[in-house]
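In what follows, a structure is listed as structure tokens, so that the remarks can point back to it.
Only one protein chain is missing; all other protein chains are in place.
Order of writing sets the chain letters: A, B and C. Residues in each chain are counted from 1.
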Amino acid sequence: MLRTEEMLLNMGPQHPSTHGVLRLVIKIDGEIIREVDPVVGYLHRGTEKLAEDLTYTQIIPYTDRLDYVSAMTNNYAVVHATELLMGLEIPERADYLRMITMELNRVASHLVWVGTFLLDLGAMSPFLYCFKDRETILNLFNELCGARLTYNYMRVGGVKWDAPDGWLQKVEEFVRYMQKELNTYHDLISGNDIFLQRTRGIGVYTKEQALSYALSGSNLRVTGIPWDLRQHQSYSLYHQFQFEIPVGEIGDVLDKYHLRMQEIAESLKIVKQVLDVIKEGPIMGKVPKVLRVPEGEVYAGVESPRGELGCHIVSNGKNKPWRLKFRRPSFYNLQILPVLLKGENISNLVAILGGIDIILGEVDG
Amino acid sequence: MSDQEKKQERELITETKPANAMGEGTVKNESSNGEQGVQKSDAPSQEVTGDGSEPVSKEQDTQMSVKTLSGQAEEAVTKPQAASVPPRKPAATPRPVAKKPVEDKPLEPSRKQPWLDKFVVKLKDLEGSEHLEDAFINRANLDLPTLVIKGEWWRFLALHLRNHSDCQFHYVQNFSSVDYETHLEVVVHLFSFPHKERLGVRIKVDRTEAKADSVADIWDAANWNEREAYDLMGITFEGHPDLRRIMLTDQWVGHPLRKDYVPYDEGV
Amino acid sequence: MFGLVKGLGVTLKNMTKPKVTYNYPAEPIPVPDRFRGIQHFDAEKCIVCNQCALVCPTDCITLTGKRNPDPEKKGKVIEVYDINFEICILCDLCTEVCPTEAIVMTNNFELATYSRDDLFKSMQWLHDNNQNIRQENMSSKPPGATGRANK
Partner (left out) sequence: MDLFFYLGPIILMLLLLGFVTYAILFERKVIGWIQNRPGPNQVGPWGLFQTIADVAKLLLKEDIVPGKADRSLFKLAPVIAFVPAFAVLAVIPFTDSWQFGDFAVGLLYYIAISSITIIGILTGAWASNNKYSLLGGMRSAAQMISYEIPLVLSVIGIVMTTGSLDLNDIVLAQKKVWFIVPQFLAFLIFFIASLAELNRTPFDLPEAESELVAGYHVEYTGFRFAFFMLAEYVYVFAMASLTTCLFLGGWLPLFGLTMIPGILWFLLKFSLVVFSLFWIRATMPRLRVDQLMQFAWKVLLPLSLLNIFLTAIFKEIPVLSSFY
């Protein structure tokens, strides 16, 4: 009998596939993982503490930096919670613009996911193709609000910029292009046997586990629970539009891939529908110059590409929040990782971790 | 989840829409919670101590939160408008009344009020039963039913909320903690998939000796969140399997989200 | 197996597609008008209302004013106006609140230097940064203003 020994391997904080500065302390026996302890916090910037000293408008640029691949949704989460607390009326056009940007951002975010996930699995080109298409979205955002990543686009009561001339047409062109382009992705990735082999049947968890770990977004839907805040807590004007909530069957990483691809398609569908009904109008509601939010407490969740992005605001009637807490979906979703990784090997670790889709800026707040 | 349940979920869509409209439409919300939390935290706790000594049968009436209602839970359900009482009244601190003149007409009772009243009654039937400090509807937050729980009962109630067939709050939507300067509060937003109900739970925690029971074994999601609350807010969760700092380094001094936090300076 | 061949087909087809990369820095990168670049500051327009410094989320703006040297005129004139680009996040809020458009965004974004000290930009430097000034500043009025019609 050969004497074997478990060894401790520090994966990260600098590692190509931990998507940032996540550190996984893994105990491995050969390549088989016995125990995982995720160490987070390397990117902790204390956004919640900073927010206590910032006015509601000033918080918005900080939210850009939480989940930096879908900053629009972050903008919206804090703006939405503030508006709820203030009881503000949002002009229709502003809401539509918000929805267009959020859905485009979801597409962009999922594209990043598909790309980096395939990169984790060792395929290079899909990554570049995804970024190429994402680039179009970023350029659209750049035209709209002057930045490619940190948009700072939404304001309490509306949005900062109206769509520039011809912007909506460009969005429509992109939607049409992207709907076709999705087939290319399926040709390239979905049928690839190696990809299927790598992702099929790994990282499976039950509905009960998913609920207990409070997973959200695709990570919850993949278990077959059709839970989407866009429909079920119906913020913004999502109830006006038709879209499906794709759910998974088995709940493995392959399901997550298909689910997110479908979500891209659904998001494009929403954008298309919004483009059909969007009308001229004001983009800012009646908002006092100095935002004083009435005393109270509010928790509002929105469906970010990664799951339920919530914002818990406690206000004491001043122009700054007394306490602001983000429910950061990546943080919740990452918690299940040690359970999923027990007994897997290192290659699967990369695939499973990639499947969860974390953004370290969001995990660490 | 069965198909039937899925359907129920779909139904929820229609259910929540009006709520959304209301949340934005009505000009808010007395939001006694904030006030009570920030300024009036002493009062409830005093009354709480009174409650403990009351006979069990009377407890419901003497509970601070339901006191004004004095057993009107049923009434509130049957004739809310006729009473022309602000719906929050049952749970109210005096503040909403003070705000009343501002409003042209009294607010309609929240659609969640009947549900909450029933729910509270059921909770009170549990053994011990002095666990609730307050129960009200947070109108600003899309009529979120909110319970204020005494710290020592948190674990007991958490188990109940998680497991009892009437509750089944399997899902932690949010796990937050707030420093009200007079006391700390752990705020948990729960969601029940079978019943499609949201519930806000607030647990009061003493500030100097910040301790609360851990619920990490009840909801797995609470594990890291409790670590985060411990790290940043300095609440010790007793019974937590692995209570370490999560965001900051292990050598960090102090808990940054406390309002009186001053960065530790080695030179000083 | 067929899937693999299909994938190879996709990559082969992409070989002939046009290249999408920019030849930066050999060719300047085209940015839209709304692009948030380094601010341009016009001292004459400034009324020392301090709003930009107040709204700045990172406190990177330092400004002081002095009494107007012309005794007949009221108000203050700007004396010192610095932006620390080590911490400026180009969030656009300062230009949003400025009532006189004294501070506006430009489309310049190249800030790289060999020393951090160089990132501390003085009023003069900001004033001289007057190329590619953003045209569309008025639509960024503070909350409350109704939106510009979309033509």
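Just so we're on the same page, a contact is a pair of C-beta atoms (placed from the backbone, for glycine too) under 8 Å apart; a residue touches a chain by one contact, two chains touch by 3 or more.
None of the values given here were measured: they were computed from a predicted structure.
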Displayed partners of the chain not shown (whole complex): A, C
Hidden partner chain, touching residue among C:L8, C:I29 or C:V80: C:L8
Option from A:E48, A:D64, A:D120 or A:E143 whose C-beta touches the chain left out: A:D120
Those residues of chain A which, in the complete complex, touch the missing chain: 7, 9, 15-17, 30-31, 118-125, 128-129, 132, 188, 192, 194-195, 197-198, 345-350
Residues in chain C touching the chain absent from view: 4, 7-8, 10-12, 14-15, 17-21
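Note that only the chains that are shown with their structure count from here on.
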Highest C-beta pair count, chain pair: A-B
Interchain centroid distance [CA atoms averaged], chain B/chain C, Å: 44
Residue ranges of chain B in contact with chain A within the complex: 1, 6, 9-10, 12-13, 16-17, 20, 23-29, 31, 33-35, 37-38, 138, 140-142, 144, 170-179, 187, 189, 193, 200, 219-221, 223-224, 228, 232, 245-249, 256-257, 261
Complex contacts: residues of chain A adjacent to chain C: 54-55, 57-62, 91, 93-94, 125, 129, 132, 135, 139, 142-147, 150, 152, 155-158, 160-165, 184, 187-194, 196, 280-284, 286-289, 291
Parts of chain C lying in touch with chain A, wherever the complex brings them together: 1-4, 6-7, 9-11, 14, 20, 31-36, 55-57, 89-93, 96, 105, 134, 136, 139-140, 142-151
